[in-house]
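Removed from the display is one protein chain of the complex; every other protein chain stays in position.
Here is chain A:
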Amino acid sequence: MDENFHEEQFREITTFTPPLYKQRYQFVKDLVGKYKPKKVADLGCADCTLLWMLKFCRCIEVLAGLDVCESVMKENMYRLSPLPGDYLQPTERSLTVTLHHGSVAHKDPCMLGFDLVTCIELIEHLEESELKKFPEVVFGFMAPSIVVISTPNSGFNPLLPGVTLFRHPDHKFEWNRGQFQSWALEAASRYNYSVEFTGLGHPPTGMENVGFCTQIGVFVRKYPQASGSAHPEKPTEAVYKTVFKAVYPSLKDEKYLQNAVVSEVIFTAQIIKQSLLDHLLAEHEEYNDDPTERKSKFQLSMNFLSEDLRKLVVEKNIEPCVNENVVYIPLKTIFSFPKVNQLCGTFERLCKLITGKVTLSSDGSAVIFNNEHENEEN
């Protein structure tokens, strides 16, 4: 929906760096950085670029997009899928991204409960009838804490060469500053929001009275979060069609947490086991015809663990031990490793998470390995 400016084709005055569409996205990103919303919806999400940028914002847990054109979303929706990296190292935050096919003139319960709703270059594409319903749907029904609306400033158009009527053939109207502000103020007061105006794309010197190329209204709800019952006539019926849904792996999900903990426990236990065995080997090896090799082996085993961990492993009473080819690594020791500790929080939780997934000693206090000589034929 947004296009690049082509510098060489326009007079200097009409070029913006970075291009305006990028500035608009950055504006939203900055807003997200400031207010840290958890649930964000982009109305008129088109090729999903803004949503794609927002998915990297750590505060956001729910992202939704809505557009009347299904095919443009479908063409681009895979940009919003989790990446392999998201699966390899699931993070603490959860994230669900959903795309809906539908119109901002209709109410659908899936749009309830959002903290931020963005309408970037959307309203000028609405038919009169749709524009009429828009405030009620966005401010009255969705009623998020913050709404951002951007739209072209028709007052700027004379500075854009080639623009005769509207900037885009699909635009149903373009407003000057006065028109936009009065519309916005009316909607804000009707639905109990405050609104502040700003914009992007400064006019050239001497033409300051024209205003920004893109005008923006930031609406902030004045009353606290509406509870579900506050709205008597909220429809329960879904009218939007879900086009895409992606649930990102998160440690909040028991399945991913368990996987992460089990992996970390086994990996940690392996490290301890190896260093223990190397240590033993180095101590007991009395027959070695290369003294330099012996030294390096010993160093290796000791270097492998950092200073404090080494203390833990070797000095604490809960010492890992080797007993008739079985190596015992106490869970307490494993729990003291920062990564494991961080993942589980409490020792009880650790025990619970690894039950049945890791081979434990009979009393359940230690991870055990059978240290039989590995069969190394090849």
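Definition applied: contacts are C-beta pairs under 8 Å (C-beta built on N, C-alpha and C of every residue); 3 or more make two chains touch, one makes a residue touch a chain; residues count from 1.
To be clear about the criterion, contacts and distances are computed from a predicted model.
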| item | value |
| --- | --- |
| Candidate names "pantothenate kinase", "GPI-anchor transamidase", "Protein transport protein SEC23" or "Piwi-like protein 1"; UniProt protein name, chain not shown | "Piwi-like protein 1" |
| Chain A, residues in touch with the chain not shown (by the definition above) | 1-6, 9-10, 14, 17-18, 47, 56-58, 71-72, 78, 81-85, 87-89, 157, 160, 162-170, 259, 262-267, 270, 287, 289-290, 296, 299-300, 303-304, 306, 374-378 |
